Structures are given as structure tokens and as C-alpha cells.
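Each chain you see keeps its place in the complex, though not every chain is here.
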């Protein structure tokens, strides 16, 4: 049966993957309320489409941190992709390049920065977890820079790992045939089995809970790469991020895998956008599964979005071809949404093209 | 088992029709959120019925673009009705005439304007899709005019076809024994099979994506028929429509088949009505299945409504008799609603006869 | 299994009764939205209970139109009770008397006013449907007066019968062994079978659709009994009712059997109460199934409530004993609600003891 939308890959991945792996990819924290809400909140934002505009030419290109890409749809960092498919991050990197967009590589990739770079040209960002051992961090950032990565996405919502209950029940750990390749030879590449989630223990042991805004400044002393702060959910922190020298913000709740009952990212986005007052770009990830979702994020002020699970699920189903198909479907849907809304370029997408529950008075009443 | 309401024809049609055909008729775009919402939104509008008014005589007649009809319930254009029943548009035309109301014929009918005209007297509108080839458009409009059609309903929400996923999965195409009769002999009457929806490919190939407001003016140079702009969802576009010379507006989301996550039409109606300030009539289609829905639309300012799927489903179930029954049931229910609300003519139906979630302060509080 | 609440009689009645009869009792109009809403709306009204008040003595007595009753819970008129149980209205009358409360007898009872009067003492109201033949009406009112009935509940929401679809499908009609006893010998006591609901045809044939406010005045010329207008849902009509000489108002939507998508009665109550400004008492029926519901209606300004279906369902299940049990359970629950809210008499039940969604600012915010 033909795949007609991104979500269908979820069920296929569930069939193909070992339960431990599928659960790790799919799960959210605790009650998984925010996991559902990341999707539900999109459905509460409605369009106000404009008609009778010549939409024979639709331009979806945009520029992110100075890099031109084919569409505002990018790949979020997701760990350990070789559990999904032997080609793992290689496949993702190639699919993103082919689609003319940016891939973000996870610190916890099962392929190293150098390996991913070796797949060919492409604009890539590196997602950074800050380890207690700062030498490790410094070397890793340098390697990413040397390997041609263009930005650091600093993940700030993970001083400890969220409770993902199926990982605890499954005693999740990285399968022994795989390695966190960026840390190979550093004693940090393997994950021990634990009494609960092996990853939670790994994080408790290695990741630096003292991480704070001053480390954002320290990071700027060891690299010239622009820093995206990944995991902002409030206007207050958006303002601090600007002061701390961030080049951009990613509104993210880590795919609802950290703190349950945080708002959907699409609900938190506008607060963050308003706080930045246009000084730095704001991106979003979390629950994007449709071209309509991309449009809504842009209408609320995002400069682009990232997708997480759709990549690992399609990778599991069909490897690189799956990831390509996911990017293509989102691209097609987004283009169609633009056409049917009367927008010919990203610049034309405005706040007036949507209406949200928190609009008062509603645009429809502004007559 | 006796049919007691319009919705029951849906299940019967589902049983009778080939899956490809039923799915084409029934589907909405993508997640089908707006498809559900077109119904749900009606249920959030409540009545404020007035009592102890002599309702022994109820007058449902009205005048649309100068033509007197028996009730404010009309037939929307739906394509390819011969897939539902061999009598197709003939049956629909006869049922509408018998009910004393207007039928709108689709550009993509499986019967031509001339054939439909030949079924006998009746007030009919012609729905127009603008093709890239403007000669085709010109000839078609002239033929409709000559065949006695009284207005053009210009569909403006379809520069590209919405993603109806079952049509893609089913590889929907017009069955080979049928023709888009208005284009017979023009090489445009047949629909090729495609890798996805055959209709989507047909639209991509033939329909003019450059269509814009200036074409509304062009259209007025080739016909004297009044033009209804079908597919308006915002006050902004309602105002432009008036300036562009439209004779009326149809608030429509194409039966939720184009852009998913647009509001229900009944939710968008009042914004459009207010913007027109009474200069041109506003009609509505989308999700009308009950006489109570008709009343709600009128209370919110509509001059009448159109029904789409109820026609094709009843046609599939019982041919002309089915369509007659649908129109009769809606008529009966609407008359009953008027009586139980204390309204004796359409003029008496007022905004105070309903209450909506967006009323603040609620009428009930206005004491 | 022991009956512990009023609602449980519904399932028992469903088992015991012929489908045609159960459906007639249970149904609401069309989509039955208001039928659900009559219940759901109660659940959206919450308590603000007061504590540490001596509640060793709870007084539930009240006075209705000058008649003292044991509690503000009364019996609504429901037609044709002998379909439920051979004792029919006799059983209901006895149960209401035993409970020290008022029974309202339907015009369409299967026992006459005289028969019901013969069951013994008791305060009773007579529900009136106005027939085209006004002689019939005049005689009937006089007979009720003579039989000791204390008030007329004039039903104003039924110029035509609502569409109850199962009655249409079931071709509902009064079983041949029963008669509308108040009309025996008048040619109006039997109900013909019809192509749809026999009752709907009966109403169409006999009930006066011209009924209007001036008939309320006419009624006062033929009887001294106080008149309750049954079926008011707006403040506007409440004000007119006072001017027309009504002795009281019953906020009712006829158990959701007439116009679907009217508000729940508990949602419409406060508007009506405010409009009357205390000049005449306001009662409510519709969906009352718990003592908490009774309390909520009183807190919103009702002087008492009536129950409909609980009576016919319990009658079907256990005859007079069932109706007694229903009245007893509601009484017990209501008394408990008063105690747990800190109210010792009906006068102490105040608007501050509840909070509704439409309170702004919410009482909880009034600090």
C-alpha cells in the first residue's frame, strides 16, 4: 500500500523494529501528555486562506544562518540512527543533502562527525550535549568544526534524562554491536546496561548538570560556529539567549521526551518570537508531520522547522529512500498549503493567514 | 428500513458504490479535520426559540439573484454524478426543478450544459473552473449562457487540487465509460490514469494557477451572467469581491476537500457577512445536513445554502427519487425549525434566534 | 442488583418495554444533541461547599403557588403512562402524594383527570395542550378544575411535534387497548396509525398552531386556575409571560423532544430568572437525575424542578414502588447535597454555592 503521508511510517517502523528500539524512538516522558499535545495543538490553529492570487510560482527557498536551503524543513538531531537501519546517519545525511536542506547530527550518533561529512557535500549542524569532562566537549566541537559542520545546536533541556517509562521497563540500552561513534575510544562510546533505562544512567553519569548560561559564553571561546540554543520554551529565556550571544533559538520540548506537561512547541512559539523582537531567528521542532504544520509555524514567526521521529521511522522502513520520501512529502504538502493560502514566498506568509484560540479579538472579528 | 434523515444516505451509498467512487465523493483533504469540523461547528451554535407566535403559516420562499425559489436550500456543483447513478446530472436537475430550487452544474459534469438544459425548465447555475486555455473557458461560458443557465459560480479555491489521500491510494480516475461532457471533443473530456490521483494530475495539467482577481473582471467582459465567487473564507476577500464586481459570494471550503484546517464554513460565515455590509448576498455550503443547519446559516446572515454530498449519496442510493427525498427532508426539517423557533418567514430569522460560542456578552446575558 | 440511583431505571425499562414504547419514552428530537446536553450541562456546574455549619436539621419544604410541598422536586407531565405499566398515571399520582409533592397530569394521559383525582388527596397540576377545537379545551380545563387540579401548565413549545426519528421508524402509535382518556368519547381519544409517527400526525391534525400570547389571556377568561407557561427558554419571553398574566414559568425544552440544538435547560435558566426579577416563580425540567442537579437549579434561581423520564422508566420497572423509590432517592441525594454544602433550608442555597463556566470573573477570583 502506498505511503501518502509522513505519519504512516510510524506503523511500519513499529512492525519492523525490535520493541526496545521502537519504544525508544516513539516514547515521550511519563504520561506522554505533551507527546499528544505536540500534535493536537497544531489542529487548533486554523487557516485564513486568501484567494485569486496567481500562485503559478511558489518559492520555498530560505536562508538559515546565512545558508541557502530549498525549503524551511530541516532534520532534527536524533540519537543512534543505526538502530533503525544499518545505513543510519549516512542515509539521513544523504537524504537531507538531496533535498537541499540541513541535517543536524546528534552528539549520540552511531556515526561520527567525520563519517557523516564523508557522505558528500551538504549543510550540517552539530547537536551538542555538554559532558562533565569539558575536554571531551572541546575536542568534539573542534572535530565538528573541522568536518565542516556549520553551527552548534546546544541542547539545554537535558541536565537529566526525562522518564520514558518504556525505556525503563525495556531496560533500554544501545545494542552491543553499535557505538556512540563521536566518543569512540573515549570510554564514553558504550552504554552499560542498567537497572532502569541505560541511557538515563549514562546521562546521569556523564552529562553536566551544572550547565548554565555562562557555559554558552565559554562555548563561544572555543568555537567560531554560531550557537543555536535548543530547548527554549519561554520569552524570559529567549531574551537571555540573545544577551548570551546565541545566534538563534530552537523552540523545542525534545519531542516531549523530557518534562511532561510542558506546552506543545507550537503553543509556546509565539511568546518566544515576540520576546526576540526579530533580533535572532527562532526555529521550532516537535510534532511537525504535515506541510500545514510547517506553514502554521512560519505564520507564528518561525524561520524554519525541524523534524525528528519522521526521520527515524522512515529510515527504519526504507532507509535513505524513506527519509527522502518524508522530506519530499512535506515539501509537496507545504508547497500546496502555500498555493491554497495564496502565498508565493515565505515572506508572504503572515500572522493574518492563521487564527489561533488565543487571538482576541479574533481576526475574524477585526472588521 | 425507512430513511429518516439526510445522513443515512451516506451509509447506503457506501454499500452500493465501488470503493474508488465512494471514497472520491466522501473524502476530505489530508487529515480530514475540516471535514469533521464542517459538521461539528454547527453543533456549537444553539437556538433561542421564541414561543406563542402563530406559526400556522410558514413561508420559506426566497429570491436568489432575482429568481424566486421555494426554499433557501440549493444544489451545489459536484463533479461526475454518473459515477453515482446512470441518470447522473439529469436526475439531479429534475429533482431540483421539482423542488422548485436551483441546481448548480459542475464544469466537470458527466452531462453537458445542453443535456442538463434538455431535462426541462428550472433555474440553474453553472460552476466554472478556469482552464489554462481561455478559449475553452470562453466557449463554455457562452454555451452555458445559451443553454439558459442564470449565473456563473466561479470556483476560486482550486488553483491546485487538495490532497485527498484515498484518491491517491485508489489511483482515482474517471471510469472509461464516462466523459466530462462539457469538454467532449476537446481532448479534455477524458482523465488519464496517473501515479497518484488522476484528477489531481488533470487539474495540474489543465487548470490555470495564475487565476486572479483581474480574471473576474475579464469574465465580465465575456458574459452578462452574474458571477458568484465560490470559495471565500475571509472578510478581506469579501471586500475585494465586491470591488471586482461579484454578484454574490459563496462561503465554501469545497466540502473540506482543498486545504485542511480551514475553519468550518459556518464559523467563517459571519466575518464574511459583516464585511459585505449587505451589498451583495452571501451563500454558504459545507456540512449542511439538517434543517436546523439551514436556519443557523440564515441567522448568521446567509441568503441561502447549497448541499453537495447529500446529493451524490442519495443519487447513488435511489437516483432522482433519492435527491427529491433529500430536498424534501431538508425542507420539512427547516420548516419545522422555523415553526419551533417562532419564525414565519425568512425575514423573521434573526441573529437573536441563535447564540454562538463567540458571542460576548452572550445574548443570554443581555438582559 | 440494588438500584442506587435514578438513572439505573433506564436500562431496566429498556429491557422490559417493547421497543416502540421504550423508544417513545427515551427519544429526543433529531440528532438528540440537546438530549445529551440536558445532562452534560449539569456536569459543568460545580459546587462551592461551605463547611462547619450545623447541618443536623435540613428543611427541604417549600411552597409552590401557595401549596406547601415536602421538597422542590415535582413530577412533570408525561403522556400515556399506561404503556409503561397497567397502573399508569394512578401509580404516579399515588407515589407523588406519598412523597408529599406535586404531580402534573398530561393532557395525553391514559387516565382521565377524574380518575387521577379518585386516587386520593394530593396537589396536582394539569398540563394543557390547546386543540384547534376550543370547546374541547374549555371543557377539559373545567373538568380539571372541578377534579381539584390546582394549576394549568400550558405547554407552548409544541405547535408541531418535534422529529423523533425512532418514532417515525417504529411508526409509533398508542396501542389499541389504550385511550387518551381525557378525550374519550370525543373522537380524539384514539391515535391513528400513520406513515410516520402516529403522534406527529395526531398533533398536526388536532393541535392549534395559531396558539399565541393572546390565548394565554383567553385562557384566563375560562379558568381561575393559575397558569404556568411551560417551554420558555429566553429572557424576552419571560418578560412577555409576566405581562400576559402567567403565574409562573417552566424553563423546559420538552425533554429535548421538540427543537434539537436548543440549550440545556440548566444553561437557559439564569437568563430567564434574571428577566423575571423575582415577580413570578421560575421552575425547570430537563435532565434532572441527581440531587446535585436539583441543588444547582435552585442555586441558579429555580423555585423547584420537575422530572419526566425517571418517572416513566421507574414506572415500567416497578410500578408505583418504582416511582416512590425515584422520588425518595432524589430526596435523599438532595438532602445530602444540602448538608455537604452547608445549607439548612432552601433559602440558604445561594448563587455563591455554585460556579459556572459563564461566571466572569469567577467567584474563585473574587477575593
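Going by the order they are written in, the chains are A, B and C; count residues from 1 in each one.
Criterion: a contact is a pair of C-beta atoms (placed from the backbone, for glycine too) under 8 Å apart; a residue touches a chain by one contact, two chains touch by 3 or more.
Just so it is clear, the structure is predicted and the values come from calculations on it, not from any experiment.
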Q.
Assuming the complex is a homo-oligomer with 3 chains given explicitly, what is its full copy count?
A. 4
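One rule holds for everything that comes next: only the chains that are shown with their structure count from here on.
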Q: Could you draw the chains as nodes, link the ones that touch, and say if you get a line, ring, star, complete or other?
A: line
(Q) Only C-alpha atoms count here: how many degrees separate subunit B from subunit C in terms of the superposing rotation, rounded to the nearest 5? (A) 90
Q: Could you tell me the distance, in whole angstrom, between the mean C-alpha positions of subunit B and subunit C?
A: 42
Q. Which whole number of Å gives the spacing of the CA centres of subunit A and subunit C?
A. 59
Q. Any idea which subunit A residues touch subunit B in the complex?
A. 1-2, 4-5, 43, 45-56, 290, 292, 296, 333, 336-337, 339-341, 352, 355, 362, 364-365, 367
Q | In the complex, subunit B residues that touch subunit A | A | 30-31, 33, 156-157, 159-160, 162-163, 165, 168-169, 209-213, 215-216, 229, 231-237, 240, 258-263, 267-268, 270-271, 274-275, 358
